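Omission of a single protein chain aside, the complex is shown with its protein chains in their original locations.
Now for chain A:
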């Protein structure tokens, strides 16, 4: 394509945005509203997901080693553990270390336990982490079968419903986002379709005087792109600003519960890019789909 032609398409796309003022406004508004919803929802979902992930990461399997096991037995057990593919890391913690961290965790009152230092009742422990936290229960069961294992602890009874809850809420969130996106595409492409319907004459005349289909498409392609980009500006600004201020307020309140929100940078920039791309893609898609009808291709 000649540079002059491209400049013409560029100019034309802006001109017709102005000419179809109200329809442009309607299209941009529908992009704005839906992207705002998507943006807000996305922020909530991503934060819930990040909280869920950090909770999941804290889950570990504590393999208590039989007191009767000697060093060689422990070495064999370790090798057996290493052969389970779902395991990510294995850390050995002797019973002395275990007692020390227990005492530390009680602070001042822990002093009382010092009496048992000579007769340490605790076991040596392998702290095992799985690659995928949801495998915890399975892996724990597998470990329990091994020799020289006294017992396995991973927060039985608490972990299972937690994982179930996280799984369900992730799926629900995903379904809602996908649903919202579909609604957005439908809404926006319909609005754009009406805009273009009003301009079927223009397309008809272009075809009559011998414009190629790609020549006809270009201005509409660009117009869809502008609609999407302009429509994304307000949602991006609103979501970024809101997150910036709410982050500080919420973070302080939630810190007590060990919940950490996703840091502003780079999360909000990534989100902005996603909204922008989504707006542009939906705009272009809606626009080209509508022109297609009149091109008889």
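In this section, contacts are C-beta pairs under 8 Å (C-beta built on N, C-alpha and C of every residue); 3 or more make two chains touch, one makes a residue touch a chain; residues count from 1.
Keep in mind that, in the parts below, contacts and distances are computed from a predicted model.
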**Name per UniProt, for the chain absent here [options: "Multicomponent K+:H+ antiporter subunit E", "Quinol oxidase subunit 3", "Transcriptional regulator" or "Cell division ATP-binding protein FtsE"]** = "Cell division ATP-binding protein FtsE"
**Asked** In the full complex, which of A:26, A:206 or A:259 touches the chain missing from this view?
**Response** A:206
**Asked** Which parts of chain A are in contact with the chain that was left out?
**Response** 2, 4-5, 8, 19, 201-202, 204-213, 215-216, 296-297
